[in-house]
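Removed: one protein chain of the complex. Kept in place: all other protein chains.
To keep things simple, chains are lettered A and B as they appear, and every chain counts its residues starting from 1.
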């Protein structure tokens, strides 16, 4: 299997498309990160909406560009809304992203996550511990945090992608985005991002946004990762800790232009 | 129908009252913006509380100064709590504000919003697409974002206000606040506010706070709009993007003094 770095040209074109189309991203995400998720999408150039009732989530999916399903704080009523949105996404051929938070850590949750994996998401985005768990190789991280480096999960990601016919993005020090055959790598970023809740979750929302504007979902996903990493690097120029990092990160997502990737 | 600008004197007096009384604002709002809503109220000089269970929302309304009902993420259990709070507000003659998020965009939601419009809110605060939809003229914006300028919704706002006997505030580049006969305009602000989730929703909470300290709800609502616009302008002096804007906006709400309106 080949690994290549995401090209600056591709990333640049993708960001131009995002800023032009400003896709509507339907976010069914966890309770903790809804605000940062909306703000990340707005700053980067997409239009977020959280429509969470079972009665309207399916309909709203049909007018959205991309859908995010994040399993951070699942409960029965919300899961029904999530499945309604996913079923619409499948029927209407819309991209949807699964963020399997804490996969491998709690038996009930693993069952929940599996009901979505079986519906074949466009992209699964997780940390190394989560991807290793989904590939059947490990028992999970420490709560929602990974206890593995992304490199350790690369082969598992490739295997999972082939077995499930999905794109898998395993993010960490280096991000790997793979369909099982082709793998794109995105290095960079900064570990301060791990001290701000929702940077990973909102990256999954960005993936849904980029997938909404192209059929090349592999490059789209890698571009979302590259944008997040570049924003983290830029944020660290002025940040003194996780509080200032949060703001600088949002400012950077807003300030970064397509030609910054060239 | 006459349109006049909100006078600086009126705004100054209203802000003095808010800072003196520090009204308790009972917020039943959407999941995404609860933190910024509380922080906006605290920074401006009000006291926020989110009491969301059906079992206590009605009682709590009876000890609050004003009530906010925001339909951003409605679901059945929360709607029961909202109606309990509204019913108390009506019985005890307390001001309550309806924020009809994404009105005109989703059929189920439109039905939900209508159940509140029929109870005759003190104020309805929305963007142009939402107000046009409530007035029966349009099918809604893009998700939660307006696709119309506030000017386009002015006549619809006036008609809606007369028909429903409520105050309608349509906010955008210029805000218009009308009871159908008298209309106040508030120019200014900055579009960066549209890139921070919850600036509109928290404005509706501010409206509830200002309405709690006076019977002149038209001036109170316009003052809330004026305070938000002034804070946005002040924030832009130091902001470099939506992340820093968010903080500068809260700082500005805290720093602005009554005589800044003179």
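The rule is short, and it goes like this: a contact is a pair of C-beta atoms (placed from the backbone, for glycine too) under 8 Å apart; a residue touches a chain by one contact, two chains touch by 3 or more.
A quick note: this is a predicted structure, and the numbers were derived from the prediction, not measured.
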Given A:181, A:195 or A:262, the one touching the chain that is not displayed: A:195
Touch criterion as defined above, residue of B:55, B:91 or B:151 at the omitted chain: B:55
Residue among B:16, B:47, B:147 or B:214 that touches the chain left out of view: B:47
Where the missing chain touches subunit B, by residue: 24, 26, 31, 34-35, 38-39, 42-43, 47-56, 59-60, 63-64, 77, 246-255
Interface residues of subunit A (partner: the chain not displayed): 30-33, 35-36, 72-76, 102, 105-109, 142-145, 194-198, 240-244, 246-247
